[in-house]
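Missing here: one protein chain of the complex. Every other protein chain is in place.
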Amino acid sequence: MKKSAYLDYAASTYLDPSVIKKMMPYLKGYFGNASALHEPGRESKAIIEKARGDIAEILGAKREEIIFTGGGTEADNLAIMGAARANKNKGSHIIVSKIEHKAILEAAKKLESEGFRVTYADVDSFGLIKIKELKKLIKKDTTLISIAIANNEIGVIQPIAEISKIIKSVKKDGFPLFHTDAVQAAGAISLKIDTLGVDLLTLNSSKIYGPKGIGCLYVRQGVKLEPIIIGGEQEEQLRAGTENVASIFGFAEALKLAERLRLKESKRLIDLRDYFIKNIIKSIPDCRLNGHPAKRLPNNINISVKGVEGESLLLLLDSLGVYVSTGSACASSDLEPSHVISAIDTSPELSHSNIRLTLGRKTTKKEIDYVLSVLPKAVTKLRTISSVK
Amino acid sequence: MTDKNEKLKYDVAGQDPYKSDSWIYSDVVKEHFFNPRNVLLDDSGYKADGTGMTGSPECGDVMQVWIKVNPETKKISDCKWRTFGCASAIASTSVMSVMVTENNGMSLEKALNLKPQQILERLGGLPDRKFHCSVLGHMALREAVLDYLKKNDNTGNRE
Partner (left out) sequence: MTIPETENNRLILKEKKEEANDVVTLKFCPKNGELPDFRAGQFVMVGLANKELSGITKSYTISSAPGEKLLSITVKRKGSFSQALYDLKVGGEIKASEPQGFFFPSENSQDIVFLAGGIGITPFYSIIKDTFKKNPDKKIHLFYSNKTLGDIAFLKDLDKLSAEYKNLRIIHLLTREQTRDPRVKEFKRLDADILKRHLGDLSRKDYFICGSIGFVNDLWRELKKAGVKEEEIFTEAFF
């Protein structure tokens, strides 16, 4: 059997078989429109509400505070554009970190074209928010601040509780609101709202072994949002559209499973991750880790390899059955290098030389050892033909 | 070889790779990426008659080309290279090096006028967003030829 190692879990996870099994009845039946008043409709509504309650419990939130969306990107768009627009009378300044996901950055850019002011907060060379500077950035008319708990590219974990304390110390009439993208953090970090201290939080099912095309936005009671998908009364009039009952159910089950496995799985992944990092740094000269060595997602490895371009390394590994991703420009459709790597200020010559490996539930030490045996050889081959020494 | 590539073009998602936006791994590109030709492994002993370089690490592509020119025929007798870049960039430079050295070598005039489209054709096409890889390949070759002409007191201008 061809040896392989899928190491792109941060991009996409498989649908957990136990979740598939539980979803089956809801795919085969329970097709009533949850907004209908008849019995099939009420049945579907009940399933959705149970799922909503389950997710709320994990977050320590009220069920009305969970709004289902078509994924993480949509929830991020709703948080940024929805909150800014709905609270325009309180101000028109928002702050997002430089390393947020494009779903947040592009939403912020859109707001700029509508007349809002956006400040892109700096991070240090590990990708950590410069907290002292952040406090200075908050103005009287700042209505929203968005900082992800954990970054999808370099895995850096922000001190969200500490940041929320600072925001609370200057909050007036509930502003600025604090949003966090928890898409990558789910399954690795506790999502208790009270501990995090946030007003808005994004989750995505497709990254936690759940079905794709479903996510949710936690919206603290009292926070006003302007919907971006309109034409129906669903989800407290914040997200129109006939609900995907089976996926909502699957999402809740996947999140419950991820929470049950969180502590054990995090420990297992941290061991594998650190084992890999230690050995790869040892076996490849001029190779460095991007992001913080400890304040880092349990499954995230991101390295820059001098003299080797990311896409070529990705494809060479692909031919060897190792599946990773890269922030190199050549691999992106807009030919721009990763904004995250550029923001942590690594030498610009390295901006095209990174690859990201993210571990998952099926990752074993055997797979890691296989990657450790082929990655250095792939790097050597590309360095042999490289014009950058 | 062209027929095989013709068949492959339409096998993969039935799309013309010239126009496609998604990465299509043509056999030729695959071949030159995994088994690149004419790589200069050790430049310490290599006596080049002309050398050229294009790109920068900040841009994600750097190509370096070394050529040897037959003084009598004024044709390129050898072409070596090294590339920092994606698979398309590596394959482009490799294919270019084969084109200028096959059939007893390309004349300098022809090499100066080698177009990215000719490299593209030999590769079996590249997606539009990879087109610049073939441009860089031909520019590095051009620099090498101009370098040779400068060193050998010939004018590099096309007048």
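Lettered A and B in written order, each chain numbered from 1.
The rule we apply is simple: a residue touches a chain if its C-beta (ideal position, glycine included) is under 8 Å from a C-beta of that chain, and two chains touch if they have at least 3 such contacts.
What you are looking at is a predicted structure, and each value in this text was computed from that prediction instead of being measured.
Displayed chains that the missing chain touches over the full complex: B (touch as defined at the top). By the touch criterion stated above, the residues of chain B touching the omitted chain are 18-19, 55-56, 59, 110, 113, 115-118, 120, 128, 131-132, 135, 142, 158-159.
In this section, only the chains that are shown with their structure count from here on.
A straight line joining the Cα centres of chain A and chain B is 40 Å long.
The touching residues of chain B, counted against chain A in their complex, run 21, 33-34, 36, 39, 41, 53, 56-58, 60-64, 81-90, 129-130.
Contacts from chain A toward chain B in the complex involve residues 307-312, 315-316, 319, 328-331, 333, 335, 337, 348-353, 384-388.
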